[in-house]
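Heads up, one of the protein chains got dropped from this complex, but the rest are sitting where they should.
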Amino acid sequence: MNLNKQQMRILYRNLVRADHLNRMMYQRMLQGKLIGFYHPSDGAIAPGVAAASFLNKDDNLSPHHRGHGITHMLSKGIDIKYYLAEHTGKDTGCCGGRSAFHFSFPEHKVYMMSGFIGYNFAPSVGWGWAAKRRNLGQVVMNCSGDGSYGQGRAHEALLMATNWQLPIIFYCENNGMAIHSEISEMHPTEDVSSLAQGYGMPAMVIDGQDVFACAEAALAAIEHARKGKGPTFVEAKTLRIKEHDMGTPDLRGWEARSEEEKLALMQRDPLVLATTRVLAEGVLKQDAIDQLHEEASREVQEIEDFADSSKIARPSEEQLLAAAFAP
Amino acid sequence: MNLNKQQMRILYRNLVRADHLNRMMYQRMLQGKLIGFYHPSDGAIAPGVAAASFLNKDDNLSPHHRGHGITHMLSKGIDIKYYLAEHTGKDTGCCGGRSAFHFSFPEHKVYMMSGFIGYNFAPSVGWGWAAKRRNLGQVVMNCSGDGSYGQGRAHEALLMATNWQLPIIFYCENNGMAIHSEISEMHPTEDVSSLAQGYGMPAMVIDGQDVFACAEAALAAIEHARKGKGPTFVEAKTLRIKEHDMGTPDLRGWEARSEEEKLALMQRDPLVLATTRVLAEGVLKQDAIDQLHEEASREVQEIEDFADSSKIARPSEEQLLAAAFAP
Amino acid sequence: MAELTLVEAINRAYAEELRRDDSVFLVGQDIRGGIFPHTMGLVQEFGPERIVDTPIAESGMYGVAFGAAQEGFRPVVDFMFGGFSYVTFAEASVTTGQYYFLHGSQHPLPLVITAAVGTGMRLANDHAMSIHGTFAHHPGIKVAMPSTPYDAKGMMKAAIRDNNPVVIPWHMGLMQERGEVPEDDYIVPLGKAAVKRQGSDVTILANSVQLKHALAVAAKLEGEFDVEVIDPRSFVPFDMETLLTSLAKTSRLVIVDEDWESGGFAATVSARVMEQGFDLLDAPVIRVTLPNLPVPGGYMEEYIAPNPAKIEAAIRQVCA
Partner (left out) sequence: MAELTLVEAINRAYAEELRRDDSVFLVGQDIRGGIFPHTMGLVQEFGPERIVDTPIAESGMYGVAFGAAQEGFRPVVDFMFGGFSYVTFAEASVTTGQYYFLHGSQHPLPLVITAAVGTGMRLANDHAMSIHGTFAHHPGIKVAMPSTPYDAKGMMKAAIRDNNPVVIPWHMGLMQERGEVPEDDYIVPLGKAAVKRQGSDVTILANSVQLKHALAVAAKLEGEFDVEVIDPRSFVPFDMETLLTSLAKTSRLVIVDEDWESGGFAATVSARVMEQGFDLLDAPVIRVTLPNLPVPGGYMEEYIAPNPAKIEAAIRQVCA
């Protein structure tokens, strides 16, 4: 599936936005202007942009936890200012400031995050079941890391999705690490997607640094699912340039990762690669690119202003108790 | 791996015993002389006999729940009278009459049963881990049904066993059913062992009605594991001739299984097939076979006498509370 | 009005709700064919699209309900035996309980968790444990349990129509319990206790099989003690008002609960009475519960489960 220029521009623009937003989150965390923790997405923004940029509004999306799903959500058209407000404990936050890093945009079919790695698999089966029963061509984009496939829940979802031929894309953003653990120790084969073989599920392995390659794979899998042909496993090999979680040391096993290693990874930054390509293929000129960066800076500014000018949520215990159950 | 005659005789003898014991359990349940429930093993005794007859005493065994593990336990050298006493609530039972259908023979490294299908997988990883760390050539024989591989726990065990190259045999007794569910609806490929491909784990599919074929596979997998070469998946295709659980209707999906279907299955009863073979190959003569049956009848009688002549366990609540924690 | 068993009453609730609302469906293991009779005949009427069997994969199975509920369906997820809900407990308790509230109280999660529970079948802990107390410990989930066929139908219908996750365990000891069940579309509201017997000497709070025991003991002690018997029916929300009204009259309370002494629902009620009804009490509240032991199987469960003799002894103690 070849991308047209319009599609490439959408992807590139979202990549720029994702990059700016990740930097903003990192900065704010350093400055103590973010609640809880932040898992930086440096080097790993291409798969999420590709997975979510061409979903329909009524497709279900479960964002990967890295970068706290911002990459995915902005690409699906969600206004991140409500998430930043949430992540700073403000009453304008998407969950009223109650959820810390969790999020919910039900009108965009991004229902939730749970702090349990692997939580995404079982609900995806439910969304896929609902989509199949409704038969309106909805798909489920289930994004999570290589580590999440350790969970038994992943198996149950792969099994049930294949049994029922559900329209689910198992989109694995494989950065080769889970906290300090290397995938070579935690998974026995070269590719996580080898698991798909066990179910007879089609699988693709792609370069996760190449947003365009990722999008081609995502679009193919989405089309496959929309046509009722069942699930696909897409494995994007990506990188983690920074530490797992800000404040946690950046180790491989129990030794520090070297700075050279990380410098080498930066050479394969997805935005660097995509820029070379859009310029070379005449998809965008440099001034258009500059403009995208300016727009993204402005977007970041607006997002931060919104969050910063919002009030800290201060409901009383009684108000909270009154909100515990749905009417 | 070819079996010698001595091995064939051991297998045949255990098959006869398993057959007699299963009939006894079925009878007793009908007569109301068994506590709880019983899941008859008619048609399905060959895999368990093969899996357990050549284990060492210090190898770990997790018996399949069908037939309540009796087939497996007797083949490992466990005296079933303590289990029948348990299953009838007697104080001579292997768990003091406290456990209903559960069992425990720690000195034989049959530690437990839990009522949760799939419970076997995670402890097997622990036994395998311990065996590897001790490095004395112990193996873990992990027996369970096709249905149990629906559990995410199965995936976690397959993954960790391959990562660490643990000496575990994943011995799947695939009778094509789980309660009323057919495997064709519950698993997407022809063989459950296709799952093993996902981990790069070696797998074998064998005729579960042929106790000798099962034993050849089991012995090969055991040897592989003892030599430190890691886990193997062994899938024995077997049958369920009777209902899932005594008292539950015998359905396929939601329709009754036909009597013809079950009559056809009986043609492939493992004891019938094994008898033909031992006679044809001169492993046993008819009078020796008759004698094995007589011995098995006597064994059953002794087991029943032991259970029936034992007293119902009647500890006080205080005695039970005093036994809640290990000293 | 028909005489039905408790499982037949649940069956009626399912059938009526499935007919009424296309978004209602059932998911479980072997519920099409049935392990317990409460789903009998449903697949024939509603088809396997709405009576859904899954592999033995409790997380995935629960995920069907959870995800479909977010999508606007109204699933009933059947764990067969209550203990099996623990196989996916992170989802069934934590993720479920926090979904609505933590995410800003904007999107409901209408689902029903059901399962058979209780002693009496001699199956031991993993097949006999109660779950109402554990679920009641985890906020964001309603929990109720029927004691009669009438309540079983009305409570299940209320749960299916509720916009929150609701846990409805039913006790295997009541499976064949018979009672009048109207054919109309009625509900038993979640959160309302029922005074099953008026009395002035002592209040017994008891549910499910233990309610039967309590009523039998109350009848037996007639003349000696005038026993009021209350069925809480719902644990979350709990009808404290009805209980305190009763205590204002009787000043004495025995709580019977087939769950463990430690951390069970009986402890919660006793602690609340301590805080809200201390001055009403003429004697300490006594609990009749399971001792803190994994439920043994075989004959032994009878030695430890609450029973009429223990209830009677508690009444005598609290009235002494």
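All chains are identified by letter, namely A, B and C, in their written order; residue positions are counted from 1 within each chain.
We take it that a contact is a pair of C-beta atoms (placed from the backbone, for glycine too) under 8 Å apart; a residue touches a chain by one contact, two chains touch by 3 or more.
No experiment lies behind these values; they were computed from the predicted model shown.
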Inset, instruction - Counting contacts across the entire complex, name the shown chains the missing chain touches. - result: A, B, C
Inset, instruction - Taking the full complex into account, find the residue in B:69, B:152 or B:231 that is in contact with the omitted chain. - result: B:152
Legend entry - Candidate in contact with the missing chain, chosen from A:10, A:246, A:279 or A:320: A:320
Inset, instruction - For the chain that's not shown, point to the residue among C:1, C:219, C:248 or C:271 touching it. - result: C:271
Legend entry - Interface with the unshown chain - residue positions in chain A: 35-37, 86, 88-89, 93, 97-102, 114-118, 147-148, 150-152, 178-181, 185-187, 248-249, 251, 253-254, 312-317, 320-321, 324
Inset, instruction - For chain C, enumerate the residues touching the unshown chain of the complex. - result: 83-84, 86-87, 89-90, 93-95, 97-98, 101-102, 124-126, 129, 133-134, 136-140, 236, 260-268, 270-275, 278, 283-287, 292-294, 296-297
Legend entry - For chain B, residues in touch with the removed chain: 60, 93-96, 98-99, 102-104, 106, 111-112, 114, 116, 119, 121-131, 133, 152-153, 155-157, 159-160, 163, 320, 323-327
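Following the convention adopted for this analysis, only the chains that are shown with their structure count from here on.
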Inset, instruction - Between chain B and chain C, tell me the centre distance in angstrom, where each centre is the average of that chain's C-alpha atoms. - result: 36
Legend entry - Gap in Å, rounded to a whole number, between the CA centres of chain C and chain A: 40
Legend entry - Per-residue multi-chain contacts in chain B, two or more chains: 150-152, 185-187
Inset, instruction - Would you pick out the residues of chain C that each touch at least 2 other chains? - result: 54-55, 57, 59-60
